[in-house]
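Here it is, the structure in full.
Removed from the display is one protein chain of the complex; every other protein chain stays in position.
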Amino acid sequence: MTSPQTTPRLDIRDLSVTVQTDEGEAKILDRASLMLMPGSIHGLVGESGCGKSTLMRAVLGILPKRGRASQGEILLDGRDLLKTSATELQSEVRGGQIGFIPQDPYQAFNPVFKVGTQLLETMRGKPAAQRDANIMSLLRSVQLPDPEHALDRYPHQFSGGQRQRLLIAAALVSTPSVVLADEPTTALDVTTQAQILKLLRGLAEARGLSMLFVTHDFGVVAQLCDTVTVMYAGQTVESGPVRQILTAPLHPYTRMLLACHPDRGTALAGIPGSVSSPLRPPSGCRFHPRCPSARPDCSAAVPPVTEPGDRHSVRCVLHAMGVAA
Amino acid sequence: MARFVLHRLVLTIPALFGLLVLTFIMLRVVPNDPSAALAGENATPEQIAEVRRAYGFDQPLWKQFVIYVGQVGTGNLGNSIISNRPVLRDIADRLPATMELTFVSLLFATVVGIPIGAIAAVWYQSLFDHAVRVLTVAGLAIASFWFAIILQMIFAMELDWLPLRGRFPEGLAPPYHLTGLYFVDSLLTLRFDLFGRAAEYILMPAFTLSLAGLASIARFTRAGVLETLQKEFVHYAEAAGYRRLRIIWVYVLRNSVVGATTQIGLLFGGLISSAVAVEAIFDWPGVGSYAVNAILSSDYKAVLAITLVVGLIYALVNIMVDVVHAWLDPRVAEKL
Partner (left out) sequence: MLILKKFLRDVPAVLGFGIIVALCLIALLSPLIISDLERIYDGDLAARLQPPSLEFWFGTDSLGRDVFARVIVGSRGALQVALSVVALAIGIGVPAGLYAGYTNGWGSQLVMRLTDVFLAVPQLILALSVAQLIGRGLGSAMAALALTYWPFFCRTVYGEVRRLRNALFIEAQQCLGASTPRILFVHVLPNVASAVIVRATIGMGFTIMTTAVLGFLGVGATPPNPDWGLAVAEGRDYLPQSWWTVAFPGLGIFITVLGFNLFGDGLRDLVDPRLRRSR
């Protein structure tokens, strides 16, 4: 339930995405839902292959050629991105209203072009003065050393951490309202990781950004995010404030995922079984083959979303009828 | 960058030196003892010995080599048996014709080949892509001399649209010699009519010569673009909101071309090789047809001189290509 003052910046509703492959139709996303509230940092957690990247690509409008959204809506400030033309998606949304921070700072830059050219690419056609003043202050705010000469250098002349800062600046160049971050600290060492996370938090607060932070690491979520959505095999299984989910996770998968984290579990735990293939997904709740609390109705149909706590929602049979797990 | 150029120059020296050694060996092998031949049919042993002393053939081999290097350095590569003029002079006279032909061919091959290859990669698996793949493989299998003859047969003999052979109409004076390149000279002297005549004559030879090059360039551009399109920075560019046309024609193309520059050096070598037959067929007054005449008349000094000159030019072209590569991709120069 949302009131007029708290309309989500980004509202993904019941998004299903399928991709045609040589082996058949892969149902990558199944009624995934997510809400990004203004000024908040929302995490999206899940294992590799759970569909987080596809979700992001769907938002940006760059699904692979043989992929399409079969149902659902992606509302950016009320406007359905799935019904927006490709031209508008490129000129207004990507590099406009939505900024993107990529995962690998070592691969994201084109090595034969100067950093400045790439950073300012999305600002081509806009008045020069506005552009240059903006970029200098931006480079300073991402704490890049020697910003005056940075733009004339090539990517290989920077360290990984510095490149990531440049990429963050690139994402903010167009003063977006929403920022999508795709595991931007995965390729960095732990110390740099901490610095970048702190930087992101600071920038988000200073600029009132709404950030969707995709990751597989709950630890990062704990440090950085206000709210979080947990994904498994293309389905969004639980959403809510980070504090709540960490202390009282409702979905069995969330519980087991948290238990896996080295900081959490006393013994090294794992989740038995392996993730199903999107070509032949389990019926109903896709986690049921590996769930210790599985019941017959888990596979009958996809469980409805319920909201047992304050803004804490879950998609599980165990909570559907108010039955405690 | 200067360091890089110097480094490349230094690397080339051993190869060129080796080439000098090689040509020297070939020079000395044929004939076995040139003194007898030089002295004449009925020379007495004393006269032959005299010749030997005069020409330095009695010196140890390494000393002869030093003399040889000295000669090469000062441009004395001997006289042609046919023309009786210094070989180097002959070559220098004919070089502009070959350079013009090679340059026009390369230009055509690049200007047409790169876009075709890039489009084929972007429209991967389309009809256009399949057509390009087939045509480029076919283009590389067609013997240039055969293609030249067929072109001649159709366009000169049957249709009479283009001149059969030569570089310029007989009886008409070529443009005033400033560079020796007819296109340049005719433009510089504002003789556009001569420009047109020169174009007429260069059309078939240049097209023939460019065929293999075009196929090759289209192929490796296509491969390069395909590979680059998989790279992470292309995905990032898309997600970050770059315009699609700019991604392909500015970002991707530059990366692909950079990767392909080393191929251009090899291409040039192939171009020189093909030029030999093509020049012979079209009676093009360049170094290639000179080489054919030389070898058919056993003018061994000329052949060896051509080998040396071509080797030098080829080495220089490769260095230039590497420099361009380093300029386009700054990581290369630093990897030193």
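Which chain is which? They are A and B, in the order written, and residues in each are numbered from 1.
In the analysis below, a contact is a pair of C-beta atoms (placed from the backbone, for glycine too) under 8 Å apart; a residue touches a chain by one contact, two chains touch by 3 or more.
What you are looking at is a predicted structure, and each value in this text was computed from that prediction instead of being measured.
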Which displayed chains the hidden chain touches across the whole complex: B
Contacting the left-out chain in the complete assembly, out of B:R133, B:H235 or B:R254: B:R133
Option from B:F65, B:F145 or B:W327 whose C-beta touches the chain left out: B:F145
Missing-partner contacts on chain B, residue numbers: 14-16, 18-19, 21-23, 26, 29-30, 133-134, 136-138, 140-146, 149-150, 152-153, 157-158, 219-220, 222-223, 226, 269-270, 272-274, 276-277, 280, 291-292, 295-296, 298, 300, 303-304, 306-307, 310-311, 314-315
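The criterion applied here is as follows: only the chains that are shown with their structure count from here on.
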Where chain A and chain B are represented by their mean Cα positions, the distance between them in whole Å: 55
In the complex with chain A, residue positions of chain B that touch it: 231-233, 235-244, 246, 251, 254-255, 258, 328-331, 334
List of chain A residues in touch with chain B within their complex: 56-57, 60, 62, 90-91, 93-96, 99-100, 102, 104, 107-113, 121-122, 154, 156, 170-171, 174, 180
